[in-house]
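Here the complex is missing one protein chain, while the rest keep their positions.
Labels run A and B following the written order; every chain starts at residue 1.
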Amino acid sequence: MTTYPSANGVSRRALLAGTAAALIWTTVSRARTVTGKLPWEANAGEPPQLVHPGPWVFFSPEEGASIEAIVDRLIPPDAQFAGGKDAGCAVFIDTQLAGPYGSSEGLYMRPPFLAPTPQQGDQNPNTPAQQYQRGLAALDAYVKKAFVGKTFRELTEEQQDTLLKGLETGRVQIDGVNGSVFFALVLKDTKEGFFSDPVYGGNRDMVSWRMIGFPGARYDYSDWISRHNERYPLPPVSIGGRVDWTRKG
Amino acid sequence: MRQYAKCTVFFVASLLATDIARAQNGGQEFAQIERGRYLTVMGDCVACHTADGGKPFAGGLTVETPFGALISPNITPDPATGIGNWASADFLRAMHNGVDPAGHHLYPAFPYVYYTRVSDQDALAIHAYLETLQPVVNKVVSNQLPFPFDVREGVAAWNEFNFVPGLFRPDPKQTPEWNRGAYIATGLAHCGLCHTPKTASGGDDNGHYLQGATLEGWYAPNITGDKRTGVGNWSLDEIAVYLRDGHNSIAAASGPMREEIENSSSKWTNDDLRAIAVYLKALPGQDRTVEPVADDTPTMQAGWAIYVDECSACHMRNGEGVPRLIPALKRDPAVQQDSAVSLIRVVVQGAQSTQTMHAVTGPAMPALGWKLSDEQVADVVTFIRNSWGNAAPAVSASDVKAVRADLARRGG
Partner (left out) sequence: MARKLPAKDVVIIGLGWTGSILAKELTDAGLQVVAVERGPWRDTATDFSTAYVQDELRYRIRHDLFLRPAQDTLTFRNNARQTALPMRSFSSFMLGNGVGGAGIHWNAESFRFLESDFVLRSHLTERYGAKMIPENMTIQDWGITYADLEPYYTKFECMAGTSGTAGNIKGTKQPGGNPFEGPRSAPYPTPAQAQPYGPALWAKAAKELGYSPFPQPSGNLSQAYTNTYGIEMGPCTYCGFCEWFGCGNYSKSSPQVCILPALVRSQNFVVQTNCEVTRVNLDNTGKKATGVTYVDASGEEWEQPADIVLVCAFMMFNVRMLLNSGIGKAYDPVTNDGVVGRNFSYQTWSTVTGLFDNQNFNPFVSSGAIGYCIDDFNGDNFDHSKLGFFGGGYLGANMTNGRPLQASARVPKGTPNWGAAWKKAVADNYLSSYEFNQHGSCYSYRTNHLDLDPTYKDRFGRPLMRMNFDFDQNELRMAGYLTDRMAEIVQKMGAREIQKYPRTGPYNVSQYQTSHTCGGAVMGTDPKTSVVNKYLQSWDVPNVFVVGASAFPQNAGYNPTGTVGALAYWAADAIRTQYIRNPGPLVPV
């Protein structure tokens, strides 16, 4: 897996900038008057920040362990393709929750928060970060009680699947948290982690793209538009590149 | 000294002649000023003599030289801080000999080495135009060079090696159009300032006239008639259109050439554009045989993978780009220069192409330096330099590293 170059000033700046919001590199755009010619600056743009494997940035170790176990049931490993855990879905969720998604940045979060009709969209005053913390705590409490002191990770796969199904349908109630809403949130984020570009920490080695046959972050299929019902031969590529970009030998 | 005296006599004589001419042809003063305006555009005086955000021709731009920085002087007709007190003879002496009215040497960052070829008539027309500008009070201390370079007398020694004064002499064996092109190129357009490599002392290496040179972090390409690296494969029309629009069906100008085109050659007459095209294309090529890097090498394989993933959506799999929008890489001389500095720079930090009246689009290339390692940049650049019939020396990771360091030093 190609990593962004570590030997030049730009990437060091990226690493130092922290894990939160998208990297602002240089932007041509903010609050300006435009007249006369198209503005342009070297190195302008906002590439995505590459997520490096490492310690949890949002989850506590216990939360992280639970999430890893959960994502590995939602998308289980099989002989051919990794499951949610090895695909990095938990890493993805961890990074996302530490960033603007986790804090509902950019959403309209003014009160009052009233109960919606089913058509009025999410009115939850809790951010995803808060929902995960509460949801995992409530799930943890439930498991401790129902399984005599165990954590989710320590349950058997069958027990985990049954519990997750119960959360999903509402058959299992956890304290103070709507279990099926929490389940839907985790499932949504797990799938996003599975299918999004590996630069975000999930879809490690482009496993989901290889699984389905999606060629990734490409932009040119001009030679393919008229080739009907033929298998596309090139391997997937991430925004961060692919192994073939590196010289062999 | 004797040289100087002769010149003085010559200048006084010609000055009188000019004054008489002016007196007899008072009605031609408008025509002279208009011609002077055109020639000033051709010489692109405004580019160096205007600070960023400053008043035109009022000086203040820092010019980088191998010896240190200079600041361009104010050439508006302000008597105290500009050249308002200069007589015509003074102006001619500056243009032709690189000397100011007090007899001090001007630094050759002012390209008198080229302007010496400009006819008296043209130089005086430029002077007449400059005299019509609004005088701007802007005191500039040009000389910012460190010791010992700040000692102007040193330029005299430099001139001994690097300066052959004298007006342009037409070649009777050539057509008038060629001669016009030669007059422009060797004079006001001062192409060699950028496109001719320099000797250790900073003078023109005339053995490699217009064969390409590095400056300001760019490589100004070969513009002789060489078929691989110069304009030899372009029609006269393509050359002229490139200089007028900044785009032809193959190439797009960016960097300092973009400024040249937008400020200067986009405003030349069609005849002048064609004349310089004739001249450049007729310059003999070097016809070096270069073996392309083989396809089955690791470099080319990696380069191909990067190209097909990152570059082909604009530059196309066949390297032909989109005429007048995306430059071709196939057979593009810019891609096959000895030095790949410009290519590396463009890949790393992106580039914006020229916007002119006939080519308003101004497409830009995104920056890729953040996602490609030095070796990957080297490989994709080597790939484009050696595909589709191209042939040029390979690029190494350390070449790329050097360019990045240079760009960082420049604040880019």
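Convention: a residue touches a chain if its C-beta (ideal position, glycine included) is under 8 Å from a C-beta of that chain, and two chains touch if they have at least 3 such contacts.
Remember, predicted model here, so these are calculated numbers, not experimental data.
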Chains in view touching the one left out: A, B
Per the touch definition above, residue among B:A89, B:L236 or B:C314 touching the missing chain: B:C314
Omitted-chain contact residue, chosen from B:R324, B:R345 or B:R385: B:R324
Listed residues A:I75, A:A90, A:V172 or A:L185, member touching the removed chain: A:I75
Touch list for chain A against the chain that is not drawn: 22, 27-41, 44-48, 73-76, 78, 81, 100-101, 105-110, 112, 114, 116-123, 161, 164, 168, 187, 190-192, 195-197, 200, 208-209, 211-222, 224-232, 239
Hidden partner interface residues of chain B, rising order: 310, 313-314, 322-326, 350, 352, 355, 358-368, 370-371
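FYI, only the chains that are shown with their structure count from here on.
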Rounded Å distance between chain A and chain B, as computed from the means of their C-alpha atoms: 50
Chain A-touching residues of chain B, taken from the complex the two chains share: 298-299, 301-302, 305-306, 308-309, 312-313, 316-317, 349-352, 355, 362, 364, 366-367, 369-376, 379, 401, 404, 407-408, 412
Chain A to chain B touching residues, read off their complex: 2, 4-5, 7-11, 14, 25, 37-38, 40, 42-45, 47, 217-220, 222-223, 234, 237, 239-242, 244-249
